[in-house]
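The complex appears here minus one protein chain, its other protein chains still in place.
What follows is chain A.
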């Protein structure tokens, strides 16, 4: 079913969109559909971290060949993106390493992004990619991630969802939970007034009544 989906190079989904989608569908669409982006402290740290990848990553680790900012793609799923780091083992097996600025913590969105990179690398090199890693800059620890069957299926599902959402005329509704506090797009997303449309409806219903107090 997936391979029969039609898409062209312009419709290719950025790998980062899979991460954004898994974090919050609306954030994903604001960035990739509406072309909105605003930085906050978290995104600024993320950018700074990626700028440092070349510097902090050792050139070779026991004979492994290292590529940084490697462009990758997957024809089958219609994905494009870049890997922060790919280590090529002696037998040529790619081992993607994604850099994240937080401390070592498991985020399913990071794992999905890494697995998607693995699928790209498998298609490009013809070699199986059973493992990858997330490097957490704050704790300076690597967390090795097995590219399991479940994770691969999660990527495929996610690709279908993202592709459908990005061709829809409207945005997914705001989640309006703890995620929003940390989100750089909160001001243009306006989750609270959108999630609580009841208050707005009540005010609109009484808009033409002079004595109706908006504070009530």
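Following the convention adopted for this analysis, a residue touches a chain if its C-beta (ideal position, glycine included) is under 8 Å from a C-beta of that chain, and two chains touch if they have at least 3 such contacts; residues count from 1.
Definition applied: contacts and distances are computed from a predicted model.
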From "CRISPR-associated endonuclease Cas1", "Serine/threonine-protein kinase RsbW", "TolB-like translocation protein" or "DMSO/TMAO reductase YedYZ molybdopterin-dependent catalytic subunit", the UniProt protein name for the chain not displayed is "CRISPR-associated endonuclease Cas1"
Checked against the full complex, the residue among A:92, A:130 or A:193 that touches the missing chain is A:193
Interface residues of chain A toward the undisplayed chain are 33-36, 169-171, 173, 187-188, 190, 192-194, 197, 199-201, 203-204, 207-211, 213-215
